[in-house]
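With one protein chain removed, the remaining protein chains of the complex are shown where they sit.
Up next is chain A:
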Amino acid sequence: MEGDGGSEIKQWCLSQVKGAIDDDVTEADIISAVEFNHSGELLATGDRGGRIVIFQQEQESKTLAHSRGEYNVYSTFQSHEPEFDYLKSLEIEEKINKIRWLPQKNAAHFLLSTNDKTIKLWKISERDKRPEGYNLKEEDGRYKDPTSVTTLRVPVFQPMDLMVEASPRRVYANAHTYHINSISVNSDNETYLSADDLRINLWHLDFTDRSFNIVDIKPTNMEELTEVITASEFHPLQCNTFVYGSSKGSVRLCDMRAAALCDQHSKLFEEPEDPSARSFFSEIISSVSDVKFSHSGRYMMTRDYLTIKIWDLNMESQPVETYQVHEYLRSKLCSLYENDCIFDKFECCWSHDDSEVMTGSYNNFFRMFGRDGQAGVTLEASWESSSPRCPLRPWRVCAGSRRKEDEIGVDCLDFSRKILHTSWHPQDGIIAMATVNNLYIFQEKLN
């Protein structure tokens, strides 16, 4: 049942692997967010140590088909530090949960990054000039004899080596009681939302001292709590529309025009449950781990534990497409529950032209699906088994023990190696994803 359409689907080549190739991984180095900016020229990663690394597409090779997927480090900075909430006696981890780029407004670039509690706006800018000339000291810092100053000297800017600076511009704090799982910038370019387990807040980018609560699903009595918010995103074109997914597998679409508080959704996307397939794990595996609008704004994709579903915004009753990501795990849910893997939150992404979708799996596998109804391919992010510019070989996962060279048995899968975070270049066939502490960049093979 796994992809036999490999030859139909586009071929992908490994472009680059970033990060230390080392089995000994420190916790802080584990990548927790990957995100291309709107032009695809920059690629940001965040890690559990609160750092953000920004890669820039090689200027010279940008137009060359075979090396356009080459990115180099542009800027590295510490976005969040570990903190302690003294009121609640809680440690606040520095882990970066999400990164979102703002549409470019001037020569500098801006991004929002968030940990569990605090969102920050960062400016990444270049500087290639510096002032020279003092009145009262030499350029090397030695002081001059003040009596020797007979005329005033105005400093002059001189060219210098390019320097990239990251500076914090805003800190949006103290608005979330629970852990922030999503941030999303509105198409009006001046507001964004942040979602935690029970609430969604709306911020204006210029104001850090206030935000508006637009969704609140906290029951008066916390014992009645049955559902939490797992992901949320703004519509790419309609400024008034946003969606949020829940731990029960449903997605609600809200219209901010209708009311200031969007507790009443205007659409509810939910697939009727098949009573025959009901089990202890049904609810856990139906929890929405990611929700993404297509670039066109017509469709929306949700990822749950075993599938990707594509919904037409005009049809709430059922998805228009469903893709099995790793259906072979259905028989192993028990052990996946025991080792907590069943709670992994896989992200998903659309290709630049909305014709394909991608998401991660275990064993450093990732899955690509063409929207034409094919079964999709399983590819592996591995520097050992791929050579540059050679197309990746598709894998098959089968129930029994290993038979052929391109097959692997379910029991041989390594569940500690998983691809949770993925991002697709917004204009080109370039994809980026995080294995534990490595960033893999692949490019589509052009003929």
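Just so it is clear, a contact is a pair of C-beta atoms (placed from the backbone, for glycine too) under 8 Å apart; a residue touches a chain by one contact, two chains touch by 3 or more; residues count from 1.
Quick note on the criterion: contacts and distances are computed from a predicted model.
UniProt lists the omitted chain of the complex under the protein name "TOG domain-containing protein" (options: "Acyl-coenzyme A thioesterase 4-like", "Exosome complex component RRP40", "GPI ethanolamine phosphate transferase 2 isoform X3" or "TOG domain-containing protein"). Although one chain is not drawn, the whole complex shows that of A:150, A:221 or A:314 it is A:150 that touches it.
Looking at A:67, A:187 or A:213, the residue that reaches the missing chain in the full complex is A:187.
Among the residues A:39, A:61 or A:125, only A:125 touches the chain that is left out of the figure. Within the complete assembly, A:259 is the residue of A:160, A:225 or A:259 that touches the hidden chain. By the touch definition given at the top, chain A reaches the unshown chain through residues 103-108, 110, 123, 125, 127, 129, 131, 134-137, 143, 146-157, 169, 187-190, 206, 237-240, 256-260.
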